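All protein chains but one are shown at their positions in the complex.
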């Protein structure tokens, strides 16, 4: 049983989200329900200062602009300088050249602790051929876990590829987390909020990012399952899911052990 | 009975919304619930590429900026080039000179498939004297259907003027759709989401825009009515409405036949 959730609720870490206009509200409410403290600040004039003051910074390119990209680079570097974890959520990475370039620039300039993405976004980062569709996972032929492990080794970070089953790897170990509910793919921001929740767990567990993110993924799947018991229709699920993030205790989810080693 | 809804759910069209900070989340959740796939991208660096890749682009000027206006023009032209439908939602068109100019610029540069507006916004586009009030319909004296038909002929598009009763015209035919519930005027984004829903229907029925939009309007009224049975208070109606967009089937709404011809 992970003690991270109680530590999170006790310390109430400040999670700095540089995020998109679609999910900002849902992310903030989800973090507050969980017990963290969200702050959104993406102007170049303050992003670095906020990142240094926060416990963790989440870079989300969902509705990116030239100026917010610049601010994200500044914030990522400031977080690095302060020894704070950085989460990259490469929303729709393969959808346009602008997003491909942005992800490449951020991964080049910032030491990222975690990349939280779907399969299509992973393919875009790894340069694997893939049929992307906007910000959805899309379709393609790829050994997701092998590619994820390669990306993890290349950038010296943890990679979480989430979907029906999540795969988490640090390049050496891999852990799979199943659960959740199909309605989670019918609401907007499920992945974006998950990135922020991972950021909250990394804030209190930055000494072991792999294990901290595993706990975040497991909690999230459990919250989805429980919320879907209240309603599996998307509108009422949204409320129920926020409620569950507030209600869930450490006894409600199990953090799986790494199941196997990946080929180096 | 329209087959468009099942086709929409099968094809899951990518609807590109260039939209405002107030309704982005509601639009995305509404499109997902309905069965479409939303994507928001309004940077000039990527708006055109996204519009070409998407099935339909929706231009919404609710919280417009100089740069997003530029991006909208680029996206509209790219959608035109790719043969994709374009929806214009001229939010608060009469409220400021900036919005009047923006609508005029977009209608001049882009072949719009559908203008989805309220009576006050129609008046602003047509240059009819009107007492606007922010983004509300406001008050004035205008033969809405005649003016809508004129605007439709002028821009070679379909015009939907929505409110208690919707009027849809292609300049020759007119159809009126009633139903819905008064609480729909007490939530934000009801019109904005409707524009996006029309975009989703146009994505699968672009060969007959008039009929596709009629189906979208009829579905939307039906969803509002059903949701109001769950709750007619605005907060809980919001959830119920998203739920209904997911639940509604083709048997739940009738697409009315054009009732009469308008005077040319």
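In this document, chain identifiers A and B correspond to the written order of the chains, with residue numbering beginning at 1 in each.
Keep in mind that, in the parts below, a contact is a pair of C-beta atoms (placed from the backbone, for glycine too) under 8 Å apart; a residue touches a chain by one contact, two chains touch by 3 or more.
Predicted model, so just to flag it, every value in this text is computed and none were measured.
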| item | value |
| --- | --- |
| Candidate in contact with the missing chain, chosen from B:99, B:173 or B:244 | B:99 |
| Touch criterion as defined above, residue of A:41, A:158 or A:202 at the omitted chain | A:41 |
| Among B:25, B:84, B:113 or B:169, residue touching the chain not depicted | B:25 |
| Residues in chain A touching the chain absent from view | 14, 16, 19, 21, 24-25, 28-29, 32-33, 37-43, 45-46, 49-50, 53-54, 67, 238-244, 246-247 |
| Residue ranges of chain B at the interface with the undisplayed chain | 20-26, 62-66, 92, 95-99, 133-136, 186-189, 231, 233-236, 238-239 |
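Simple rule for what comes next: only the chains that are shown with their structure count from here on.
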| item | value |
| --- | --- |
| Copies chain A and chain B - rotation angle from C-alpha fit, nearest 5 degrees | 120 |
| Whole-Å gap between the CA centroids of chain A and chain B | 33 |
